[in-house]
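Chains shown are a subset, placed as in the full complex.
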Amino acid sequence: MSFASDNWAGAAPEILDALARANDGAVPGYGGDALTKAVEEKFSDLFERDCAVFFVATGGAANGLALSVMTPPYGMVLCHEESHVQMDECAGPEFFTGGAKLLPIAGPNGKLTAAAVEKTLAGFPDRPPHGAPIRALSLTQGTECGTLYSVDELSAVCATAHDAGLLVHMDGARFSNAVAAADATPAELSWKAGVDVLCFGGTKNGCIAAEAVVFFDPAMAKDFEFRRKRAGHLWSKMRFIAAQFDAYLDNNLWLGLASHANAMAQRLAEGLKEIEGVEFLYPTDINELFLTFPQGVATKLREGGDVFYPWITPGDRAGGRANRPICSFRTTEEEVDAFVERVAKASA
Amino acid sequence: MSFASDNWAGAAPEILDALARANDGAVPGYGGDALTKAVEEKFSDLFERDCAVFFVATGGAANGLALSVMTPPYGMVLCHEESHVQMDECAGPEFFTGGAKLLPIAGPNGKLTAAAVEKTLAGFPDRPPHGAPIRALSLTQGTECGTLYSVDELSAVCATAHDAGLLVHMDGARFSNAVAAADATPAELSWKAGVDVLCFGGTKNGCIAAEAVVFFDPAMAKDFEFRRKRAGHLWSKMRFIAAQFDAYLDNNLWLGLASHANAMAQRLAEGLKEIEGVEFLYPTDINELFLTFPQGVATKLREGGDVFYPWITPGDRAGGRANRPICSFRTTEEEVDAFVERVAKASA
């Protein structure tokens, strides 16, 4: 049974259907087609604000390209020490920005706190041109640790950043899961809380390869199109990313898929919490669980065919014993219940 | 009627079907799945040689990433002055290589000749560390001018390059059209003629977004995987590029689609040649035509709804009057004949 990653799941049928529908006729390339324009505009509706929106195929591209217009190449970007931009993109942000520095900050449950950001800023007083000037802050919603910033937490971090003159980037690879989990609108979880640029992910939540870089201030995007093209991220047949987002936004498919994944994770968490010896590292706010099994149990489960990744990070205090089961839009109740049962058996 | 670009055409139905088939079940991400492995291996069959193969979504990514392992950041890459890497990728190769220089060379019909390469090399004698050392040569097959290198022409250029210690990159965005047009195998048109790395394109020929970087010496690819990841070009759901290539290579779909596009271009060329005042800039070897219409005709056609791009390049001698109609796998005989008729009428 695979709880390896939400990207192990394939695509939602609605997404595949949309590709087929979009395949009709000859239309302009490179995003000049009507569908792309129309879907870009849907984001302004979704976020209740005029946005500049750009589609790419991967989250790494979205994050790196977004940051490349938010910091000069000699600038510095604050981020959580366990964030995807810091840990999982093979120095992608440094590549896209032309050498900007990421400054990793520790924080509980994968979250930056206003206090930690302030303390970090205090250690880097403005010393031009010796110190690389801090120009942006990147945070992740839902976090790499499966948790959720509340609107208040988010607003506090963003306010601290803005007070210091920083722009705020949100890695929203699991923004859908965050919205589904929070009692808040997309706008409230992004620009209303102070986010300047959001990378809104589709890939982990039922798309094939679809990420949207959303600029809440369109003026900030002014040279993004050149940077996307230069990096090989402007699709000639752009309609096929637009079509994914068309279906994704239609009828709140994005929210439904994410809610399901979250619900499966909750069910899994509830089941596993009952088992003696299973310890959780973080709250299960979205669709990821971080936990340690009793000694020997992970090995037994893997030998039996269960798949989930170990989780080792700089902030991890579980001594290399943490695991990260993930639920996706495709995970079923039966799969969850069966897995809980196997864990219980292996732990007995 | 659209003769704007082969990328205005959508996807072949076989490609869409393959996506749906690949969607089954949870499989490892990032190319660790069985399908990706299997399709990578198909390239070794196709090219009659052990290859290291990497999939990406765009031609710009394929070219830039390939060049990034063929030249150091302070190196120089010879290319045709009208090539895609020089003219159409918004300085992408410079970005991916970390600042290598492209050195544009003129040549008839979009082709580099051994003589022109030799002359260029003579003007750049080795002067370390002042002159950026020339480390690679990039050529395009079929060319940006719709022409084809014969095996002999290709071998001569590659030999000149190798004699000077350069590696040879082939931009094969329209390699399928080239193979379809040549009386030669894929191997003969690539490594047997001296090509070290081929970017084998699918997107312009019926795929959605699928390009393969093929290293004929797998050792040369050793850090490619890091570079692809860093640039945001490693898909998490890689099976969906693999599936496209699976269908593309199956039953020689790639060759059939390209042959059709080429045949339509031939038909169009033959029709237009009969019309007085239509002048061709280059031979029509593959699926692109480069020509000037009689004064006023292009405007009339465009007003009537025909779509084709003007073609202005450093090497263009048509005084800004050239146009580039392209045929795709979807172009029909009826469309071709109707367009010829409209041109004839407008030119009368």
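Observations, loosely collected:
First chain written, first letter: the chains are A and B, and each begins at residue 1.
Assume a residue touches a chain if its C-beta (ideal position, glycine included) is under 8 Å from a C-beta of that chain, and two chains touch if they have at least 3 such contacts.
This is a predicted model, so every value here is computed, not measured.
For this complex of identical protein chains, the structure file gives a whole-complex count of 4 copies, while the figure shows 2.
By our rule, only the chains that are shown with their structure count from here on.
Subunit A and subunit B have Cα centroids lying 34 Å from one another.
By the touch rule above, subunit A contacts subunit B in their complex via residues 2, 4-5, 7-11, 16, 19-20, 22-30, 56-65, 89-92, 95-96, 203-204, 208-209, 226, 229-237, 239-240, 307, 328, 330.
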